[in-house]
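Of the protein chains in this complex, all but one are displayed in their positions.
Going in written order, the chains are labelled A and B, and every chain counts its residues from 1.
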Amino acid sequence: MVKVKVIERPVPTVSTEIYLKEVLKGMGVSAKHFFQGITTQKNLVTTQYPEEKRPYPKRFRGHHRLMKREDGSARCVACYMCATACPSHCITIEAGEREEPYIQKYPRKFEIDYLKCVFCGFCVDACPQDAIRMDSDKHRIPAYTRQDEMAGNIDLLKLGGLSQARQGGKWS
Amino acid sequence: MPDTEEKKLVTMKIDGQEITVPEGMNVIDAAEQIGIYIPRFCYHPALSVAGNCRMCLVETNQARKPVPACREGAREGLEVTTNSDRIKEARKDVLEFILLDHPVDCPICDKAGECMLQEQYSKFSLRPSSLSMPKVHKPKVKVMGPTVLYDAERCINCTRCVRFMAEIAKDPVLTQVHRGDHAYIDLAPDKVLNSPYSMNVVDLCPVGALTSRDFRFKARVWFLESTDTVCSECSRGCNIRVDTYKGEIKRIVPRENPDVNGMFMCDHGRLAYHEYENDRLFTVAGTRTGDMNYTQAVNRISLQLLQMIKSGMPPVVILSPFMTNEDAWVAIFSLKVLANVNVFAIGGNAQGEGDDILIREDKNPNTRGLMTILKHFGIQPVSVKEAIEQADNGMIVFGTRHAWIDEIAKKIGTLDFGVILSAKATPATTKAAFALPVPSPYETTGTWTNEFGITQRVQAVLQPQQEARPIWQIVQDMHRGFARMQTFTRVEEITDILMDKGLIALDDLTNTGDDITVEAGK
Partner (left out) sequence: MNWNIVLAATIKWVFMVLVFGLGVAGILTWVERKMSAVIQDRVGPNRASILGFRMLGLFHPLADAIKAFTKEDFVPDGANRVLFFLAPLIALVPGMLAFAVLPFGPGDNLVIANMDSGIIALLAITSFGIYGATLGGWSSNNAFAMLGSLRAAAQMISYEVSMGLNLVGMFMVFGTLSFSQIVYAQGHLLGGWLPEWGIVVQPLAFILFMAAALAENKRAPFDLPEGESEIIGYNVEYSSMRFATFFLSEFFEVVLIAAIVTVLFLGGWQIPWLDPKGIAGGWIRVLQVGAFVVKTLFVIWVMMLARWTLPRFRYDQVMKLGWKIILPLSLLNILVTAIVLAML
């Protein structure tokens, strides 16, 4: 036996069909809120934005930032994992060669096209080097030109911080 | 590979399946015939068996310990188990051992994505490392030669490269040095890895220890788009796979074709795409074209050609052995039958050095095909020098690369009707009256016939850009004014005609063989 939950459907009665009682009921609710609203401000559901700002949630995905090593260079090794994971193909990387033998690669160009980015955070998840993060607590501010919507190495590094994660084969 | 035909057949069992193979056949190859893949690192079908990686361990009924499948010859009554728990555990142990000192720097390794170690680890092990001590450090970014870099920490000492250089390239410059976990591959004293086949070790290397300097950090391999085609650099016509990324050729690797090139190719062919990276001709050029577009220029050429034919002063034609059979057919048919041109010459690269491995002396891909078609029309080609001497009426030059390009340029500058179809901007294209852009060999579709008479299909890796048109199309457009001109819309139509006339034989148009660079994915 299939258990079927029977839902009682409201049967139209004279009082509901007249509609008047329901209208008065509804207006009663509105009137209640009206008098509540003009006597007390307790029930407010809105935030008075410019004066009162809600804090960003802890896991808010904001503007990307490239993390730095102790010497200030980008931790990114241009492995293209973020570009591979990116569903909107917004990350453009060009790899360059470094002198240092353990981390031979660096991103000569690391560009995010914010017209395409959907802020999904896959790039952060994919990064094996803790090099890209979105915890900058900043919104991406829209720009006036297409060119300004491209954020390159320098813009992204400005927001970056120091990461303590181990990197390269030297310490392992 | 041993000649298996004379061996007697034996019946053996692999994972309970009976199989009949020639006696002595490798168990790895035998298992592959019934679709069982035995993981391996050091074994390669083109090389001798080393048996030092221990990845291919299998159990047999004739030994108590697991034995390496690559060293186990097929014999009557042999029963092989490849999937028992003991073997699975053994593979994990082997992989853990191999990975003990591996730096696991896949993010910066060019091999990542086609690395046998990556693939087999994720397929057969996934066991975390239990190493608690510092890893052994070895040389990094060591320059082995003009084309290859070596990273000893990534190396798993399979010695495929050592065996290749000794057995196939016949230039034994690589060897293994030191012992135990300090072992790595090094150059023999005072030697450099500069053999013309050196880049094959990059493909052979199952990990990222030997990497190409040309392809270094250019692209990640999983972004590459591949097209199967044929190498243009000598008359062997090695089967190649061209990998592109964002519309640019990033590398060329060989495909297996036992009839033509086996599994390898030369370094020159791998790097030949650089020839067509710069100085390309994409728009109509020449002294008499002004600001004409392609259609206007080709119409002007057509009119002038018609006048010259009517007045009985035909131009001379210098063909290029880089032309496909289809291009050659349309060009020779139009110029010989319709335009009554009598003087044909074959240009192209001069003869060079060859060897007994793969490289041929003839540095042009389609000399034999061109000769066949010329013979079909009963034409005896003259030498380029003679053609230049007779070219006072006019000259039509096909192709980009000619040994006589300076002489051609000198002559063509003096002519009123000097037409050159070139993929690159050369002195000849600036001096000629008309210079029309054509695709590079990597943008061409058609067929080439190699020195041994094997006709192979050439696929366009990239599309011709801007005003560049295939040669057969340009020739066709040049002869619009002539009667009896048959027009084609697709190159395959011309291929069909050539096959009908018996000029070429293409059994399998898509004869590709297997890629040897990605083995583990089978």
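Things worth noting here:
Operating definition for what follows: contacts are C-beta pairs under 8 Å (C-beta built on N, C-alpha and C of every residue); 3 or more make two chains touch, one makes a residue touch a chain.
Just so you know, these numbers come straight off a predicted model, no measurement behind them.
Shown chains touched by the undisplayed chain in the intact complex: A.
Listed here are the chain A residues that touch the chain not shown: 20, 23, 26-27, 29-31, 33-34, 37-38, 41, 43-46, 48.
Methods note: only the chains that are shown with their structure count from here on.
Put simply, the C-alpha centre of chain A and that of chain B have 47 angstrom between them.
In the complex of the two chains, the chain B residues touching chain A come out as 103-108, 112, 134-135, 137, 140-141, 153, 216-218, 220, 222-223. Listing the residues of chain A that touch chain B in their complex gives 77-81, 84, 95-97, 101-105, 128-129, 168-169, 172.
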